[in-house]
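So the structure is just underneath, and the comments pick up after that.
Removed from the display is one protein chain of the complex; every other protein chain stays in position.
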Amino acid sequence: MSGTQQQLHTKQETPVKKSDEPALKGTFVSVLLLGAFIAVSWIGVFVLFIVRN
Amino acid sequence: MNRFDRQDGKLVLAHILFAFAALLLGGIAGMLQGMVRGGASILPDCIGYYELLTAHGVLMALIFTTYFIVGFLYSGVSHTLGGKLLPTARKLGWAGYMLMSAGTAIGVAVILAGQATVLYTFYAPMKASPWFYIALAMVVIGSWLSGFGIFYQYRQWRRAHTGKLSPLFAYMSVVTMLLWQIATIGVAVEVVVQLIPWSLGWVDTVNVVLSRTLFWYFGHPLVYFWLLPAYLCWYVVIPKIIGGRLFSDSLARLSFMLFLLFSIPVGFHHQLMEPGISSFWKFLQVVLTFMVIVPSLMTAFSMFATFELFGRSKGATGLFGWVKVLPWKDVRFFAPFMGMLIFIPAGAGGIINASNQMNAVVHNTLWVTGHFHLTVATSVALTFFGIVYWLIPTITGRVLTARMNRLGIIQTLIWCVGMFIMSGSMHTVGLLGSPRRTAYTTYDDHPDAVLWMPYHVAMAVGGAILFVGVVLIIINVIGLLRAPKGETEYPIGEVSEAADRTPAYLERWGLWLGIAVALILFAYTIPLIDIIRYSVHSPGVKTW
Partner (left out) sequence: MHLHRLEKIWLTIGIGMLAVFLIVLGTMAFSMGIQPPSGHRHTIDPTKVSETAPFDTPGFTSIGDHHYEAVMVAYAFGYDPMTYEVEAGSTVDFAVTSSDVVHGFSIVGTNVNMMIEPGEISHIRHTFDKPGTYLILCNEYCGTGHEYMKTTLVVK
């Protein structure tokens, strides 16, 4: 079971790009939201640090 | 479908059950702590807050985690590397289990007897009973034996399948135990070379700064030892559970290699507010710490991509159509997914903690406690809980029933609610300055401290709800042990057909270990020489 999926003999020669470009837009937006969460929380504590300094 | 090997099943189950016994004991302690801090003076005379806290830390952060991880990794190594452990590997697994368990028993006894009220970080020069340190050494050395069993099985497989890419589960297990092996050298040196002789009275003093540095050299990769098995489940198992495919095998392996490289030479970010280490080396290790964030950013992308591609394969459209088709009612997906989701605030908090001088805002406050209750006690714990619903049936020849699944969903939700209340309060009151690791007090009714009390009460409420969650998972584990007989397949995901080939260099262990060691030497050599040359030694003190 474990070996077969590594063999890409059936891979098409045409670039896979066109079909997978839109396919990951939801992923992209999700990680951007994650990044925004990191940014906002970091800036929040940074401001607290500056104010208390 | 291959039946999970019965003998291996016993080994795995022994680890899983020991882990949950530790969780229950540690959970009782935690609930009591929350209540005491919230103002309920309920403790009997024979036990104090700090004895409970020591037990809670050791049982949850060292015992529950290590046992579950070793059991889980052995299960996947058995299944993917030949369907059965080689006799040597199984013997090492049992030897590790015996030694760790003996150590745990001695350690817990000493802690509850009030001879080691030093918390799970046992900072010198607080001096515990030598039996405490001996017990810790037994647990660590036992875990090395467990790791050797996994390395042995992997090495034999590689020899029998030269040139073939190793199964992803096994690869990730080896990375995890290598990380553990390298990291535990620090705490082993601290305990065996420094603390045991000192606690026995053979030497009078201890180098405090060195002991702390050795501990945190271990203490940071410790959290990746916890995280990597959860990531392993997310990468390897979850795609199979949902009926999708792994987004990319090579990126998954690369992320694990990056964890091996960058999770160890970073211990100073736990020592940012300490004397004895220069600002330069603190900042250097902060920079290295930020590098270890990258494989998590990669993992986030891989997870969402796996879900989105699965959703699209089921006909979902639009940006978030894939959300609806995920198997929300399946606890084997839902619990680990909640772990993933909560890793977002968990990881964000971690980045803040590591931010050099900014750490002053949160150091030793309840914010830190809130942070690690999100990371290990939710992201990792919920993933482990989710694993149990297929792992126990698989290794015992049983099946998960719809009723058990429903109970699992309920337990997961209760955990999330309790944690939201408790950790949310901890983060907030921590920013207001309330210290961690501190029993009930209002500091003579100082207005700042009085303001913290409502949050401490909320923490007690959250903690009580979490305790209900602990009891429920124990009930569920017992229920799974008595589930109807049948065959459960070990869920191992397959890689997406669109994924590229995995390059062989990701399995060149010599190369990667060499880089890892070089980074550790780079980050630690000069500061360690400085610490050993200039540190003043302290005598031991028993302050409890």
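A and B are the chain letters, set down in written order, and residue numbers restart from 1 in every chain.
The rule is short, and it goes like this: contacts are C-beta pairs under 8 Å (C-beta built on N, C-alpha and C of every residue); 3 or more make two chains touch, one makes a residue touch a chain.
On a predicted model such as this, the values are computed, not experimentally measured, just so you know.
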item	value
Options B:Gly397, B:Gly433 or B:Gly479, residue touching the unrepresented chain	B:Gly433
Sole contact to the chain not displayed, among B:Glu274, B:Glu489 or B:Glu507	B:Glu274
Among B:Gln115, B:Gln156, B:Gln181 or B:Asn364, residue touching the chain not depicted	B:Asn364
Chain A residues that touch the omitted chain in the full complex	17, 20-21, 24-25, 27-28, 31-32, 35, 38-39, 42, 46, 49, 52-53
Residues of chain B in contact with the chain not shown	48, 50, 53, 117, 119, 123-126, 208-209, 212, 250-251, 254, 271-276, 278-279, 282-283, 286-287, 290, 293-294, 297-298, 301, 305, 351, 355-361, 363-365, 432-433, 435-441, 443-444, 446, 448-449, 500, 503, 530, 534-539, 541, 543-544
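Simple rule for what comes next: only the chains that are shown with their structure count from here on.
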item	value
Of chain B, residues touching chain A in the complex	80, 164-165, 167, 245, 249, 297, 300-301, 304-305, 307-309, 311-312, 318-322, 344-345, 347-349, 351-352, 355, 357-358, 360-362, 431, 492, 494-495, 497-498, 501-502
Chain A residues touching chain B - in the complex, by the definition given at the top	1-3, 5-6, 8, 10-11, 16, 20, 23-27, 29-31, 34, 37-38, 41-42, 45-46, 48-49, 52
